[in-house]
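A short write-up of the structure that comes next.
In this view, the complex is presented without one of its protein chains, the others remaining in place.
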């Protein structure tokens, strides 16, 4: 046991992190500072105060980080059209850097020398919290109770609660939800339970944020999204703050059965896991962002973005938000977004988020050139011959020298 | 006018390429060989014989290339999860290399010294045909009538037909379809007409292969796709040839409103264009392939594939199928597919193609490690500490030396 | 012949571009503005004035662009450790964007509607000049005489001179240098002549800027280069402007037989060509920059730079300096250079530019951790076990499932 004076804990107010408070106090004989943030998980954060007080915590931080979360993390990530392994919108990954940053800032404010979190030793979140912590405060101590303690079963946890007079509500006492869940403004995730069999279909009553496509309205909803420099700033003409945008899109998407995802993904710690996700707003946002880019980005910068994206996604997924490589990639991405402004019109209908129109004053679409009709000389078709001939030259030389071509 | 003796023309049997036959004969005073292929465009190819004969063509090739098309072009491309610019499944691009190859092979068989096609000077298809032609027969001459002649309006074309007694059916005489269309087993595309305004929503009656999500059945269809080494070999347990797979998936997808796409894309010749596509089977196939890979591919090869994919898509889109760089990328991709076998279960419903289960004897998903339950020591959570500590080391050193971290 | 009123010509003052002046006046019946720049080619530029006047040119621009050239083009490029095809330091490529920019600015100042240059139709330089021109002034006309005229042999050129009273000095009249050469502060290049046989060794008397390693001094020269944010700002403690740095390094390198290169390269127009280059200062600079980066860059940003570099080199080689993709890459590169400061000590000796020491206040080299001696707990060797175990996990799972590993 290393010597710890004071530790800042990412505290949800739930049972597990309440146990951690007690366990930290007892095991490390140290003071515990709790930090509870509203990042849009859909639960009240204020009740955490009383719970922390009951556990003897003196320094309690409760904060509404929704705007900062979307503005400084979600939005920059969406500028890159970021998807991990072709499917996952990184809803969990992108919330961790902000938590890590606040843990460290609070540690600095309160004179704490350690941080702690409730993530297990098998997952990605421990990595994300701790890489962030180390990057922002290199000498910080990290306590990851799930890697240390022996409370490895539900029964042991319950016994610990009883022993230490930690109040457990009835539902918790009887049976935990079959799923491990995590939520923030961008998504809610489900793991464990029957999902551990990748062949098993998720049960309808697992999903919380969206209706099924079957249950969604019979008539489509149309929505217009206004972009400025790569970010959505208004919906149907109404100016909104970043987190308000996402809240509204979550509602619109969820109501129309949009954003459910069921995948097997590769964790940074080396194993595959199966997860289900609901990302209603994010799903709409990604499609819309691509659409406005299709009109306003140059081809080569767009292709280069697409080539860099998988790396950028991996960097975020693996927990390296607070790293030079993320900043380097971000610089490249942000450089391209200055003209990514305009309006995208989308149709939402029973699980489908479909782009049906896009317009922009920064549009590079040139109707006078692209037209099948007479273009009045805007484009000289004869240029294509030389273009093709020189592009073919290396292939012709090779073929002329007898190289196999198939 | 260069000296041409005999030219092989990619002949659809339609009005435009019929005009080209006559124009080639007249302009180059050369013999014309026609080549008409069934690649699943959904129209009879046999009628092209009588039309070509009526135009005085003596060497007429009519071929069913559907199996070869899917087996040797579509399937290899789907092994890479290929998408151009985040959206487009390359339905047109992937059909051109095979046409180019057959044009050249027929030129070699018939002693022709030139090839010709009906693609315009503004599009990608001219590039794809000609790069393929030059790569496979470096000394071939290429005649691209649309870049040469002055039949630049509907009226002039009609006048030319009248003058040269080329029969024009009533519909064609009165009015052309408002869209430029192209179809094969993978997709049908629409360009031009009102689509030239990227803000205008495509009209419902434009779409030909799929019903709208609204019109699709109220109950979902479930389907099981069996993969072997990256390719689908059976549907619901029934073994099928590659083109039969795609035909069946097109039917299933189209009936369920799946595979419509509406995008603005960047052409290789330098302009943006707006296109609508229906790719019902391909849309299902792509999702399913990713799902079976999620279970059977190693993480790092999967990520590397994702990083190479945009380049591979660009290579195909730009017309470089018959190139060393395509073969090089294909070698990397194919190297990864040896274990991509198993079954994916999908739910098709009103525009949604959703993966709901996947299983494989080559699965790398290890339930005993991934489980939230007791893993009997399969994974030592304490290993995570060292893993994180060393991954954090460079960040800690930098922070310790005062480097900014945000 | 398109209608041209006034054309700005990149004018060297040499025979070829003098002929072009006359040919432009005669062929296009237009006014010619000459633009002659000192970019360190090592020849006086002022004599170009009298020559242009003699040809009847009224608007004559003669400029010293050496500082701007190195500061805004060479230096940014070297921040990326840019090498084309593993060998070439892009000495010619990097000079073209500045020339193109000035041609367009002068066209705007003088009301010219066209630009012209003396590059041939086979090379890269035409592409670089013209892409730059079109990017900076999209409506500009470009006249490339070598692609248009019929003065395709030495004899015809001489006849044209005689006919139009263009003075030809004796050396030129008798025999041209066997090599096509191009020089600026970064390098001098040689093509053509016996170099057209890639097996033939370049003759010693071809090289102009450097002595041979054999002829270089028997004792080494040591030099200390001071970097600030990725750029050299002082040599042996003496603060110098960018072009002074390069001039001095060219001298030091040339005197010590450093920077000769003999390669076969792939041109953008599709052919291979053989070129010899002398880049004395650049060769030293590249090595030194890598050395200072080795101390001051984070590993992952360094590796990402290395992965982006070939693309960046290609972009510059192909002539796309004035493009969104170059700016995007530059943004990423420049983001990394804020801490690339310090001193590199080099030994120059008979063709070798060897790094023998490097130091920096921004160094990330941590002797207390790296040491083979006792590190007083700075690094916990036991962390390595978990690090390796989790990095191996995916490989172990695969092997455990019987996957081939070799």
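Note that the chains take the letters A, B and C in the order they are written out, and that residue 1 is the start of every chain.
Here is the rule we go by: a residue touches a chain if its C-beta (ideal position, glycine included) is under 8 Å from a C-beta of that chain, and two chains touch if they have at least 3 such contacts.
What you see is a predicted model; the values in this text were computed from it and never measured.
Among the chains on display, the ones the left-out chain touches in the entire complex are A, B, C. Of the options B:181, B:304 or B:356, the residue whose C-beta touches the omitted chain is B:304. Looking at C:27, C:41 or C:120, the residue that reaches the missing chain in the full complex is C:120. Hidden from this view is one chain, which touches chain B at 266, 269-271, 297-298, 300-301, 304-305, 311, 320, 323-325, 327-329, 331-332, 334-336, 390-394, 397. Contact between chain A and the absent chain runs through residues 298-300, 339, 362-364, 366, 369, 379-380, 382-387, 389-391, 393-395, 397-398, 400-401, 403.
Those residues of chain C that touch the chain absent from the view are 81, 85-87, 101, 120-122, 126-127, 130-131, 134-139, 142, 144, 146-147, 152-153, 180, 191-192, 196-202, 213-214, 218, 220, 260, 262-266, 269-274, 290-291, 294-295, 299, 302-303, 306-307, 310-311, 314, 322-324, 345, 347, 349-352, 354-359, 363-367, 369-372, 374, 379, 381-385, 387-389, 391-392, 395-400, 405-406.
In the analysis below, only the chains that are shown with their structure count from here on.
With centres set at the average Cα position, the gap from chain A to chain C is 42 Å.
Spacing of chain B relative to chain C, judged by their CA centroids, is 40 angstrom.
For chain B, residues that reach two or more other chains under the stated contact definition are 299, 363-364, 366, 369, 379, 382-385, 387, 391, 395, 397-398, 400, 403.
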